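A single protein chain has been removed from this complex, and every other one stays in its place.
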Amino acid sequence: MEKAKKEYMLIDGMPVEINGEKNLLELIRKTGIKMPTFCYHTELSIYGACRMCMVENKWGGLDAACSTIPKAGMEIRTNTERLRKYRKNILELLLANHCRDCTVCVNNGKCKLQALAAQFHIMNVRFPNTASTPVIDDSSACIVKDTSKCILCGDCVRVCNEIQNVGAIDFAHRGSKMTISTAFNIPLAQSPCVGCGQCAAACPTGAITIKSNVSEVWKALDDKDTKTTVQVAPAVRVALGKELGLREGEDAMGRIVAALHKMGFDEVFDTSTGADLTVLEETDELLGRLADDKAPLPLFTSCCPAWIQYCENNYPELMPHVSSCRSPMEMFAAILHEESKNSAKKHYHVAVMPCTAKKFEAKRDELKLDGKDPVDAVITTQELIRMIKEIGIAFEDLEPEAPDAPYAGHSGSAVIFGVSGGVTEAVLRRISPDKTRTGLNAIAYQGIRGLEGAKYTEVEYEGRTLKIAVVSGLKNASDLIERIRAGEHFDIVEVMACPGGCINGGGQPFITSEYKQLRSDGLYSADKLCSVKRSEENHLTAILYDGILRDKTHELLHVKYDRK
Amino acid sequence: MADNFDYTVVDSIVDELGAAESSIIAILQAVQEHYRYLPREIFPHIAKRIGVSEVRIYSVATFYENFSLEPKGKFVIKVCDGTACHVRKSIPILERLRSELGLSAEKSTTDDLGFTVETVSCLGACGLAPVITVNDKVYPAMTPDKASELIKSLKEEV
Partner (left out) sequence: MYFNNREELQKAREIYKAALGLETKKILVCAGTGCVSSGSLDIYAKLKAILEEKGIVCSVELQEEPHGESVGIKRSGCHGFCEMGPLVRIEPQGWLYVKVKESDCEEIIEKTIIGGEHIARLAYQKGGELCEKQDEIPFYKKQTRIVLDHCGHIDATSIKEYLAIGGYSAVEKALFEMDGDEIVNVITESNLRGRGGGGFPAGRKWSQVRRQKEPQKYIVCNGDEGDPGAFMDRSIMEGDPHRLLAGMMIAGIACGASEGYIYVRAEYPMAVSRLRDAIAQAEECGLLGDNILGSDFSFRIHINRGAGAFVCGEGSALTASIEGKRGMPRVKPPRTVEHGLFDKPTVLNNVETYANVPLIINRGAEWYKSIGPDNSPGTKAFALTGNINNTGLIEVPMGTTLREVIFDIGGGMRDGGTFKAVQIGGPSGGCLVTPHLDIPLDFDSLKSAGAMIGSGGLVVMDDKTCMVEVARFFMNFTQNESCGKCVPCREGTKRMLEILERIVAGEGQEGDIELLLELADTISATALCGLGKTAPMPVVSTIKNFREEYEAHIRDKKCPAGACQKLKAITIDPELCKGCSKCARQCPVNAISGKIKEPFVIDSAKCIKCGACVSACPFHAIKEG
């Protein structure tokens, strides 16, 4: 093969090789310069509205780096007197129309506007402050929207429409009256919002944030008469390290357990135990459907609450296809509920999740047991980080601890639930007759790992070929559903609302795509470290089925969603 | 959803113009011509027919000046404030109309839905400046006094 000729351009006088980067911004970033931008996201369409990433070309003209294609021979400068002045002016214009009480903002320290204002040393705004008083919509269980802090970068709109195809929010009105709004500005809770939180993750300011349940958790922890238990979802362990002094993607489960103990939780568990139950129940359900000609196929997974709500909103006729399994969080919470329901002491159960939609799930009526929500409060990874910081725990110095008995123990299959393709891989491990290491490897290379939004595979099972689709990002889900409606057949469809799965959940610290890979790697290595690889080999599940779950499997582990 | 809205008109408009994204503006224009504003009920309905989100339709409708989400008056008076009209004193005409009808920049329609007064950036009748239109009929070379006269005669028709 003929070797392609290398192409170069000059960035700030330095020759830089062009390697198929789709825009100048990507190339500039590779040279180690952090171009300021509010509206550029690798996974979204180019919007080009913030005008922060302007660069100067050799003729003195200005181009937005995000929307300029690098070409051989191009010469640009990223930092000139003019550019600095323009960037400062743009920041000043944004700040003039923005609440500047940073110290009392929920996004204090995480806000991009705040960071860039500091970076560009904006010490004075020459215009009257026309920021409106807060315009807050806290109707949703998952997120809070404050229009007054919006800088109209449109990231949330593009996430909600391009990636998630949810269509809850869009631009409304125009010019200086433009806002981000639901249809007719109805409360988010009444809109098609599914609570995935991807908008909050993308928001550079405090305009869309995660609804916090931290204070009620503190309150419960402070109550001497309450037994507090907590479960931690698989994806949490690889996502909080970076903000607490560890490497991105580093498995911090041991330290998380230690920190939760330090906070005063009586018992700390791993949601992975619930995930093992999910694998067993869902596999049984699948096999049952495969054996029944009339049973609806494909079987859609049910772990992701945002997906459930999306399906209810848009494809109610497909709900019978969705697995009746409760999510791992709810399965595990049901066990704890069953165990403690007759105890004299009040039980308060917290779930630490990578997910904002879990906050909504926890409040769903269909999941109530004995009239009570099995999960009392859901806090996201970001809220956990806040709690750890709030009480001053030196996280990196913590001595790792193990989860508490009797529910300690999970398989590697359960841990990979946190990444797209994980649920499918766990089910395949379960149904594969080949229980060898080679068999495991074969499944791993089946094409269901990786961060692509849609993955497909086929496996042989008892003389038939099972067609499997794994999608993440709800736009990918709806595209797949259109194909299914058009007649294409699948047996199993795994859907995770967040692109890449829970590692990239709306409740996680926001990351760029390279970090997503690190988190994913982190979970797969956690799987490697588990001596038990398959859910059915987790002895704890057998104990549960013989004990607490005896005759109660259906009641505690399944649900029928029935939204009015 | 309990809903007594009669969708026959909207449906026939969508059928005629095509249930496609590119027809959204034309559909809204036709609906507005029929109802003289865009009733809220039509949004989810059109969204469903076209296969887009309701907020998408709302987003388009609020972008363009000509769409109104509020019912308009029987007489829609547009005062041209294009350059030519502005230079020839269109603002006093606007102020007169508003004061006669008890309207303002924020409140553009009278409570009895008789009149709506709004400005328009240019009607392209600059040679006759200043102009106003009443339900698209052009009234050339206006003055505040002529505007008062006009209101008087229109009021008899309300």
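Letters A and B name the chains as they come in the text, with residue numbers starting at 1 for each one.
In this section, contacts are C-beta pairs under 8 Å (C-beta built on N, C-alpha and C of every residue); 3 or more make two chains touch, one makes a residue touch a chain.
No experiment lies behind these values; they were computed from the predicted model shown.
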Contact with the hidden chain, among A:R174, A:K345, A:K389 or A:K528, goes to A:R174
Looking at the whole complex, which of A:I18, A:I33 or A:L62 touches the chain that is not displayed?
A:L62
Subunit B residues touching the chain left out here are 20-26, 28-29, 59-60, 63-67, 81-84, 86-87, 120-129, 131, 136-140
Omitted-chain footprint on subunit A covers residues 46-51, 54, 62, 64, 66-69, 82, 85-86, 89-90, 93-94, 96-97, 126-128, 151-152, 154, 171, 173-178
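Criterion: only the chains that are shown with their structure count from here on.
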Geometric centre distance via CA averages, subunit B-subunit A, whole Å:
44
Which residues of subunit A touch subunit B in the complex?
161, 166-174, 181-184, 191-192
Complex contact set, residues of subunit B against subunit A
40, 43-44, 52-59, 62-63, 69
